[in-house]
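Only a single protein chain was left out; the remaining protein chains are all shown in position.
Lettered A and B in written order, each chain numbered from 1.
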Amino acid sequence: MPVLEIKNVTKQFGGLTALNDISFNIEEGEIRGLIGPNGAGKSTMFKNIAGFYAPTKGSIVYQGKQIEGKKPHTISELGIVRTFQETTLFQELTVFENALVGCHINARTDLFSAIFGLDRKKQKAAEEKVMEVLDFMGLSDRKNQLASELPLGSQRALAISVALVSEPKLMLMDEPFAGMNPEETNHMMDLTRKVRESGITIVLVEHDMKAVMGLCHYLTVLNFGQLLAEGTPEEIRNNDKVIEAYLGGAN
Amino acid sequence: MMNSLVKKIMFGAGLLLVLIAVPHFLKFHHQDLLIFLTINVLVVASYRIVTLTGEWSLIHAVMMGVGGYTATLLFKNYELGMWFTLPLAGGVSALIAAILCFPLFRMTQFYFLIGSFAAGEAIRLTWIQYVNPFGGTGGLSGVEPPIIGGIDFLDAIPYYYLTLVVVSICLFILYRIENSRIGLTLHAVHWKAALAESVGVDTWRYRALAFIVGSFFVGVAGGLKVHYLGTITPNQFGVGYMVFILIWVIVGGYNKFYGPVIGVIVLTMFDESIRGFDEIRPAIYGAMLIVSILFLPLGLESIPAKLKAWFGVGSAPDEPPLTDK
Partner (left out) sequence: MELILQFIINGLIQGGFFALFAVGLVLIFGVMSVVNFAHGELVMIGAYTIWLLHAQNGFGFIPAIFVAVMLVTIIGLLMERFLFRPTRDDPLAGLICSIGVLFILQVVATLVGGDGPSKQVPPPFHGTLVLFDFLRIPYQRIFSLVVSVGALSLLWYFLTRTKLGWALRAVALDREAAALQGININRISMIAIGVGGALAGLAGALMAPLTNINPHMGHNVIITAFIVTIVGGVGSLSGAVLAAVLYALFHTFVTVYFGGTVATICGLILMVVVLIVKPTGIMGVRVSE
């Protein structure tokens, strides 16, 4: 059974159709690439899945449960977490504190316990979880640095750490390779594979074709809000419609 | 490590000693002022927790009034003592805040600001309109401080100690909240709401929580005030007072827990020094507010760090805007 089913999703803004009757499935444990020229509707698709938008029509089914139109925090509680296009981090907080924000779901505290320090056990568990993730992402020796002091590659790794701390089952990564040099890209690719090996399904919106082709098991191509093609990286590379769309977009 | 703890204890003990000693060196009029100052410290500290989520409400003064009126009505109608009226004052303020959350937190930023202003004015005008039970424009009077163990708290010094104890407990709680994971989440809701939501934070709930907690403590402050002053009127909690809260917070510095506290203390002392210029006093405050926003956006609290940076030790503090666009 697929972990996520997109069923006939349409999203309109006023008269503009950003997504037109899109359907595809994400299988458990895969790295799926969601690609397409600028303005194809990839980010809009992401926002629909993560609950930042509600689809105009159609449904989104996660583990057999309809989730379209639910609030972002409800969807992340169910195990879908997104990372953001830019380096959306708390620049003024340390690496450790940033990751701690991600603990929200699993180590929630109430007012009373917070005031009287009754949540020490939870707090400790949360801190251990954060250290475990920072270790995993190779950030533990930077834990007391401010996020703003990190190089780009580490900032992206931290953004993924924040998401990982919340123990997601499905991670939506929005352009994690943007603006990276080849070395950083390679490192990020290794990290992404590691995340997937830890049992998390990944959907990736990305323009960096080297990363997409190298990482993804299967690709879904959007163009002008339409589903253009689906297939393995090899099939997509040789798909005439896709080539045309990308060349057309380049003109 | 040990050394810093010793330092902290020394500092705390010193501060306590000063706070206990200070009323004995003051004239009667200044003892009065000291009590109001202590209450105002609670007002700004409770306002700070509301602003932590990035929403600047304009209803805080009215919420203090809600607490004040609650204490007054309970005292006058049911002869409840202060030990009941204070928590109930906070409780009713928190309750009203909780109800207001539903309309108000459908809005953010500018709309929230205006919405909170409108809701506050509506409550305040209700006090004016309904002479029974609120006493109309003239308000209510006859509230008395308690007599406990033979000590009459009508006297300024005992009442000051009482206020000091209550305010200290409240400040401690507020400080604990701000420095807990809840405080971290409030910060997250303010600066990167989308990121917070994507890791499961219900931003609405946390905005509401901050607003309710802030309203509870300002309600307690309202109760403390009316028990000493003995009278309450709608105009004590008008826009004028709200603006004072804003001035204290902004001039003191809204970025640190102690910033607003510094603001209210420094400005109250300043206020005493310009007594005799009553007519132009509002203009002086207005000018100060403008100067502070334009030239010292992080408030008085940031002066030490700025001076350090100026002399080349340490870096200048970042100056984030009051709100994101």
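Things worth noting here:
Here is the rule we go by: a residue touches a chain if its C-beta (ideal position, glycine included) is under 8 Å from a C-beta of that chain, and two chains touch if they have at least 3 such contacts.
Worth saying up front: this structure is predicted, and the values here are computed from it rather than measured.
Note that of B:L19, B:L33 or B:A118, the residue touching the chain absent from this view is B:A118. Note that of B:K8, B:H29 or B:R106, the residue touching the chain absent from this view is B:R106. Interface residues of subunit B with the unshown chain, by the touch rule above, are 56, 103, 106-107, 109-111, 113-115, 117-119, 121-122, 125-126, 128-129, 239, 243, 246, 250, 279-280, 282-283, 285-290, 293-294, 297, 321-323, 325.
Operating definition for what follows: only the chains that are shown with their structure count from here on.
If you average the CA atoms of subunit A and of subunit B, the two centres end up 41 Å from each other. Looking at the complex, you find that subunit B touches subunit A at residues 173, 176-177, 180-182, 184-185, 187-188, 191-192, 194-203, 209, 213, 318, 320.
Those residues of subunit A whose C-beta lies close enough to touch subunit B in the complex are 50-52, 71-73, 76-77, 81-84, 88-90, 92-93, 97, 100-105, 107, 109, 111, 114-117, 119, 123, 126, 162-163, 165-166.
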